[in-house]
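Showing subunit A:
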Amino acid sequence: MNLVRWLLLPWWATTRAMQIAIGALLGLILLTFGAIAVFHYIQHSSMPDSADMLSIINLLVWALLLPNLLVLARDARALRLPALEREAVISLGVYAILFIVAPSLLFNPPGFTTAQFMLALSLCAGIGMAYMCLPGYFALVIVIGWLLYDHAGKALGWPQIGQAGSTTWVLPTLILLLLAIAWSWRRVLHNAVSASSYNAPMILKFRNNAWNNRSAGIGNNGGSAMIRQRPNWMLSQPDLRRCGPEYPQHSLRLAMGGMFMPLTVTSRLRQCAFFVLPSLLFVAVMMLLSLQNHHGDGALSLWKAGGFAALVWGGGFGASMLAFACLMQLAMRWRSANAELPLLTLLPGLPAGERGKHALLRAILIPALRWQLALWLVLLCCMIGLHLSKSSDVFLLLTPLGAMGFTIAFVLLIVGGKLPRPWASTALGIFGCVLINVSLFIPALNDTSTMRIGGGSLLELLAAAWIVLGSVLLWLGYRGWNGVVQRRHLFLPS
Partner candidate 1 sequence: MDASILTIQPGSPEPIYRQIVEQLRRLIAGGQLRAGELLPSVREVAGFHAINPMTVSRAYGLAENDGLLERQRGKGMVVATSDNASHNQGARLRLLEPHLQQAARHAHELELPAEKVLRRLQQLLED
Partner candidate 2 sequence: MSAMIRERESATTAALDASGLVHCYEGSNALCGVDLRLEAGSVLGLIGRNGAGKSTLIRAMLGLIEPLSGSAFVLGEPALKLSDAVKARIAYVPQQPEALAWLTATQMFDYLSRFYPRWDRGFVLRTLDRWQIPANRVLAKLSPGERQRVDLIRALASQPELLVLDEPAAALDPVARRDLLREVALRAGEAGATVLFSTHIVSDLERVASDIAFLHQGRLLLHCPTDDTKERYARLWLPANESASAPDVALSRHGHPDGSVSLVVERDAGGRWPKAAELPGARIDALGLEDLFVEIAE
């Protein structure tokens, strides 16, 4: 009886938004396993072993579910409910036994001793927990640490997890992580950090956002909350010189804010640095790692690795993130009835009728597509330099075009008030995302032309999928354009 309660406690302590996220992730994991099974069937490659799966499950459970128990314990203490606080701690212990101790006693993957396996699982749990319980920027440390371990560690001949001697670094790392978590959580308990500040633990941030979104009945702008969290030096400075009735497009961009806003030169440079530096860092790390992986023939492999990293980063991640960010922002603007829309509706001096609609579409689409076009050019340059096969060239060039198609179609839908139901948009978004990522990794796979699924080759299937996506986007764009033409004015909330 009590055991069931302890097991369910973290789920009850989880916010609705996070519950949905966990559900979606579970779906994705099942899908991935399905895909792996299919590949296994096609290529007769080895299935991932149980040790890997257990590690991943531990990572996710300790990142998504269990940190909520810490929050629950804190809240219970604040509300003077010692029984609940005790239960939260017990529940944490139950999960530790269930997910770390029990598997390491029951399973014994080849090459591991029981103690080593338990230590490895604990490390995964610690990493998951640290991600949520430390400030957001620690995520970067964790990712880079992982990359270093995975690549540089191999090159330098560190003992891998599970090999003899690995305890020498796994144990100190684990202790370090636990100390960091304890330090961070102590600050939370002593109220030394507010949930809205940028160095609050991720879990508090997620909660804060979830609460904000729900509390604002009339469609919270969302933008406000995001700006509030940023320290002043990170805020972008708008360029107010050219606005007014003579510059409708410029003025509209200012009213759209975020990525549409015209910025002062210094602010623009800072923004670029903010996006370009991490990308360069990523490319540089990839290049260094490749240098250590393939000794000899340095320059060429360096270029290949760097170029490929740029492709993945810019073409896949960059383009789709840009499209996503732009559309989310726009959807938010057109949802809230108490923000920019009424202001713009009643603002005198903006062009009216057809001209107004065109000005607005230009003000939105030009800034949104500008960066995506730049990414496309980067991609083109890398591709020419890399000499990949014809087919992968085509698919690589298609990926940012797909993101641009999404942008145009959904901008029209949002502004025209014809947005499809959320589940439909989400489904299409996931489909597009998967397609873009698969197309991106085609160059990484060998002999794609010989891979077959059912009757046709993988490439044919991919081409068909692109055609389907293209026609759906075209149809949606047409629908949106109709909405734009029919609307009395474009600042009606959708």
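Quick notes on this structure:
Basically, a residue touches a chain if its C-beta (ideal position, glycine included) is under 8 Å from a C-beta of that chain, and two chains touch if they have at least 3 such contacts; residues count from 1.
As a selection rule, all candidates are chains of the complex that A comes from, given by their letters.
Note that this is a predicted model, so its numbers are computed, not measured.
Looking at 1 or 2, the chain of this complex that touches subunit A is the one numbered 2. By the touch criterion stated above, subunit A contacts candidate 2 in their complex at residues 216, 218, 220-221, 223-225, 227-228, 232, 235-236, 238, 240, 243-245, 251, 254-255, 257-258, 261, 336-343, 345-350, 352, 488-489, 491-493.
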